[in-house]
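First the structure, which I've put down as structure tokens, then a few questions once you've had a look.
All protein chains but one are shown in place.
For chain A:
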Amino acid sequence: MAAIAPIIEIRNGTKMFGSFTALADINLSINQGEILTLLGPSGCGKTTLMRLIAGFENLTSGTIQIGGVDIANIPPERRPVNMVFQRYALFPHLDVFENVAFGLKVKGMPKEERTERVNRMLHIVQLESFANRYIDQLSGGQCQRVALARALVNGPKVLLLDEPLAALDLKIRQHMLAEMKRIHIETGATFVYVTHDQDEALILSDRVVLMEKGRVVQVDRPTEMYAKPKSLFAAKFLGETNIFETTITAVNGIGTTARTSSGIQFHSSETLTKKPSEKIAVSIRPESLTFQHKNPDAQSAECVVDDIVFMGSRSFYTVRLNDQSKVRVQVQRDGRLSVPSPGDKATIFWDASNVVMLPRD
């Protein structure tokens, strides 16, 4: 995904609805050919950002460029982007073929070429045999593929997808995610994908844009964002994590040390710009905790096992520390290792590399 110039460039984008700020000072570059997901809780402005790019809303201040051109005065029908709507917005008075052909028809493409392109697109989304069905005769997954085909057949530079899988059940969703990746490779278009499902974001994207209350909180590759969240919000929103309220006790060349009020000590190899006695939050993922003392440098805490949830290849333990706070531990199944049972006393261990120290909100 080596990008030369960004296909979309948003600078200082602010959008107000009356006195309400839906988007505040957004700066974002979207690279040619990537899958970028906008991730964030409901109401954080994801749809609004899409609608700005598609041309259904105008920025209150700031600029949006597509392919180096400021699009402020270009109406939606002349922008090189196509959108897959949150509820599909398929035309109920047209059948599948006519829905997909709509864009080409209004642009005046000759009938022969149009029919060929539509049929090729229907083949890609595997809906050839449904060409003459009306929309109300389709399942949710089929509607979703029609919506995708209807947008992609126009060969957009950028495809905007607003929670395209939200209405589908888990099984079809996983199938459609794979489809989406395949279609992305096949068409080479840039995908901007909205979701508030973190799994979707992690599976699909080259980069994730995490949003909160109209602001961009962090833009990163999924693995980076998961391993190195830059805020407490990011740590909590993406994946599951344990948060400890601590006070810094030492900052020096070998890292930072912090301690909870009950005396549990955390050491991170990162040297923060904070000073001792400042408050800081520590985040450790459940899968970074273990009951095995494998690493001589490991840090540890005493605990009592409360509850175990078995989930096939892994189990989730809820343990209680001395200060009664609850911590989740994920254990990968391994017949050779002995694991504690509910009520047992145990010790949890973790490595310095898995300690993430974050400013408190």
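Assume a contact is a pair of C-beta atoms (placed from the backbone, for glycine too) under 8 Å apart; a residue touches a chain by one contact, two chains touch by 3 or more; residues count from 1.
Here, contacts and distances are computed from a predicted model.
From the set "Aldehyde:ferredoxin oxidoreductase", "Probable glycine dehydrogenase (decarboxylating) subunit 2", "Polyamine ABC transporter permease" or "CxxC motif-containing protein", the protein name that UniProt assigns to the chain left out of the figure is "Polyamine ABC transporter permease". Of the options A:A89, A:I254 or A:V309, the residue whose C-beta touches the omitted chain is A:A89. Listed here are the chain A residues that touch the chain not shown: 54-56, 75-78, 81-83, 85, 87, 89-93, 95, 97-98, 102-103, 106-107, 132, 134, 150-151, 154.
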